[in-house]
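These notes concern the structure reproduced below.
Removed: one protein chain of the complex. Kept in place: all other protein chains.
Per-chain numbering from 1; labels A, B and C assigned in written order.
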Amino acid sequence: MSEMWINMGPQHPMTHGLWNLRVRIDGEVVLDVDPEMGYLHRGIEKISEDRHYNEVVTLMDRTCYVAGLAWEHLYILASEQALHITPPERAQYIRMTCEEFQRIGSHIMWYAAFVNDIGLMTPFLYGMRDRDLVLDLFQSFTGARMTYEYMRVGGVRNDLPPTFTDQARKVLDWLTDRFREYDQLCLGSSIFHKRCDHLGVLKANDCIAHGVTGPMLRSAGVKRDLRKDRPYARYDAVDFDVAVADGADVTARYLVRMEEMRQSIRILRQTVDWLEHHPGPVMAEHLPRWLGAPYAPVGREGYLLKRNYAKGVGFSAVEEPHGEAQAYVVNEGTEHPYRVKFRSPIFANLSAARQYLVGYRVADIPPIMGSVDPCIGEVDR
Amino acid sequence: MATEITATEKPNQNPILWVARPMATAARQFAKSLFRPSTIVYPYERLEDPEFREKVAVASGKPIGLGQVWDNYRGVHALNIATCISCNLCQFSCPDLCIEMVTVPGGDPKHPKKCPEIDYGKCSYCGFCSDACPEGCLTMTTRYELSVTKRSDMVYSPQRLNEVFKTKLPMNPIRLARPANEDSILLDVPLCIGCNACARDCPTQCITMLDIPKPEAKAGEKIPKRIWKEPVVNDSDCVRCGTCISVCPKECLFWGTRK
Amino acid sequence: MQPDDLTRVLAPKLGENLLGVEAFEGMAGRVRFRREAALDLFRAVRDDLSFAHLSMVGGIDWVDHREVFYVAWSDSARQYVLLSTDVPATDAHVETASAVWPSANWHERETWELVDITFDHHPDLRHLLTPDGYAFHPLLRSFKIHEPEELEVKTRHV
Partner (left out) sequence: MSQATLYSVSYDLSNTIASALGSVLPSGARDLITSSGVVTGFAVVIFAVIILAATMLNTILLIWWERKLLGRFMDRRGAMHVGFAGLLQNFADGFKLFRKDTVKPREADPLGFYFGPTAYMITSLAIFGILPISSGWDTGALPLTLLLALAIFAFAPLFIFVSAWSSNNKYSLMGGMRSAAQMIAYEVPLLLAVVSVVIVAGSFDLNTIVYEQQNYWFWGPLILALIVFVAAMLAEMERIPFDLPEAEAELVEGWNTEYGGMFFAFFMFTDYLRALVGSVLVVLLFFGGWTLPSWVPSVATSWPLAGIFWFMVKTYIVFGVFVWIRASLPRVRTDQLLRVGWNRMIPLGLVSVFVAALLVVAKCVWPFGCLPTP
């Protein structure tokens, strides 16, 4: 067979979203790749400029639909810095709880989709089954299963229900057992190792040069985790380890993500204990009036007298399940952010696709791309 | 430099056991799910049914559905037309512009009563409207089944939302506290002409027009031609909907902090 | 790392092209520079200050001018640094950072198509998120998603 270009995407089982990976192949060997993005570009950064600060939160759930709360957290942190607001401590702990549960949910989703990519359907359903428990927890306090709209500038919308702590502990116990099952299905199978070892290798230097972050970077042996290195919320108050592996291949990414879920459970046990014993307000007291807590008096231009509030620029970086997400929010003293810029970790991870795909085989593309955990919603924004 | 990752499963190098462990795991799960698979036979079994939740939780050993999972679910809205005051706050707070205020019977002929009509084709179920509703008459229920065959059926008129209210579905119990430092409606006194528009249209009737003394005409000074009344806003009743500001012909009302 | 440390290293390299280093909450500082010195600054920041990881490139349309900002991370200092430069709206171009940090490639493509800032000597300046040949730059303030009257809530009780 001579060389040819094939389009993997935009509708292809491997893509996990809408994007197109153009692959030049010779027989089964990948010679070159060219990712094409933009099929899911919704202009979230532009729409944000027309929205009230709190209303942007509804868009954040839709940037990455499996890690909505992590993105809300990211945006809210940047907005709070831009608006000079400090949330109460309980709100910060609730946000941490949200983010860690979201990390578990997202990683389970990754596990389900990734193992499905290498042809094993069973873990997909196990993963979905267990992720449902996390979604149940989210539903119990946010009222929705995927699009939470829970965080607000200055805190969170509502407090956790009284039964939350008990139920969260039950879920954590259940998940701990299930993760063992996941490992048996994957690591215990030599076919899994045959498929995933020494595949999609991206060494630490290449990772850093191409801006690759998150589990991909940690799987290359770089111990970087914003929760440790640049603690936000109250991550300085909880005790956990950074999961690092040295293979830099697909198996290493699997190991890192699995270990991260175990560390998340460790964090969650601490935050849930804290939340049980420290009741308190979940919204900041002194907000700019037009932010008016979750209750926004008037959101649209024309009814709000233009007033000059303190200007500011906010920057936040959050260790999102997929990597380092960053937000840059410019506050020009109006009720809308002047400019919101998000940095999606997967955007950078996909931009290095040529580095970790070329030279492998067509059949290796799904596991490698699966190990990147692409979520196109946040790449295209 | 790297923290050791404790892989629970070591790579299996024994070719005879190549496939044994995952197959054993799958078989274990098979034996478990023979009695009670985790799936729910959806139209017949519903998670929002608390009895069913407990039954499943006990039967499958899964910690599902325990606790108040469905208590504050954000589904289709319920509108109590009787208590709606037509303040438009739901419309203002909607980020998706899916709420339109439409006239419903039962209002005063001069000032027809307007209630929200929601287009579920646009709605994102963010709950800002029910958060903003000062009277608690627009809430969200646990209903989530919306399939229709015509796009126009996605638009729920106030009457239809009222039907939802009458079904007594569990409704979102969370009422957000009004912030302590809300803005008030302030009056730019020299601009006011006392036209009564604000008091007339105020949905909560919290504006009263008080008489003010007509100043004595001084020499060479023209007394402005106006009605000698001035609105006074009762802050505790005011829901901060801004209707008065929008109807004021002279733009003399504005948001501000009351001294 | 403090803003002073940044100034100490960068000032000799850039001279008057360094417009100042400000404090920035949660970062090592915000370096303002003239675009003529972009490449020198990038090299200095990466090699001398060990900010080896470029995280984000973005642009802001300030109507009269445009701003390009870069966020870089240093593993040794465990800090971010913000670099920003102003370019005139009529002649919005700046030297590419992708020669120094390969990760800038896609970020610059995105900034180019959305905020209309050209990156000179960029290896592959094609549309990324918008279709090929898309004539607009959506993140410019002049690009309106709604007409203002659509945005306003309809007047009531007329």
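In the analysis below, a residue touches a chain if its C-beta (ideal position, glycine included) is under 8 Å from a C-beta of that chain, and two chains touch if they have at least 3 such contacts.
Here the structure is a predicted model, which means the values were calculated and not measured.
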item: Chains shown that the absent chain touches, full complex; value: A, B
item: Touch criterion as defined above, residue of B:V19, B:V102, B:M209 or B:I227 at the omitted chain; value: B:V19
item: Option touching the unshown chain, where A:W19, A:W71, A:Y126 or A:F315 are the choices; value: A:Y126
item: Which of A:L185, A:A245 or A:V313 contacts the chain that the document leaves out; value: A:L185
item: Among B:T39, B:T103 or B:T167, the residue in touch with the chain that has been omitted; value: B:T39
item: Residues from chain A at the interface with the omitted partner, ascending; value: 1, 4, 6, 8, 12-14, 28, 115-122, 124-126, 129, 185-186, 189, 191-192, 194-195, 361-366
item: Missing-partner contacts on chain B, residue numbers; value: 19, 22-23, 25-27, 29-30, 32-34, 37-39, 41
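To be clear about the criterion, only the chains that are shown with their structure count from here on.
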item: For chain A paired with chain C, centre-to-centre distance based on mean C-alpha positions, whole Å; value: 24
item: Centroid spacing, where centroids are CA-atom means, of chain B and chain C in whole angstrom; value: 38
item: Overlap residues in chain C, where contacts from two or more other chains coincide; value: 153
item: Multi-chain contact residues (two or more partners), chain B; value: 92, 246
item: Touch list for chain C against partner chain A, complex; value: 24-27, 52-56, 58, 60-61, 69, 71, 73, 75, 78-80, 82, 101-107, 110, 114, 127-131, 138-139, 143, 145-146, 151-153
item: Partner chain C, residues of chain A touching it in the complex; value: 37-38, 41, 43, 45-47, 50, 81, 208-213, 222, 224, 229-230, 300-303, 313, 315-317, 324, 326, 328, 330, 338-339, 341, 343, 347-348, 350-352, 380-381
item: Contacting residues of chain A [partner chain B, same complex]; value: 51-52, 54-55, 57-58, 122, 126, 129, 132-133, 136, 139-141, 143-144, 147, 149, 157-158, 161, 163-164, 166-167, 170-171, 173-174, 179-181, 183-193, 197, 221, 223, 241-246, 255-256, 259, 283, 285-287, 289-290, 292-300, 302-305
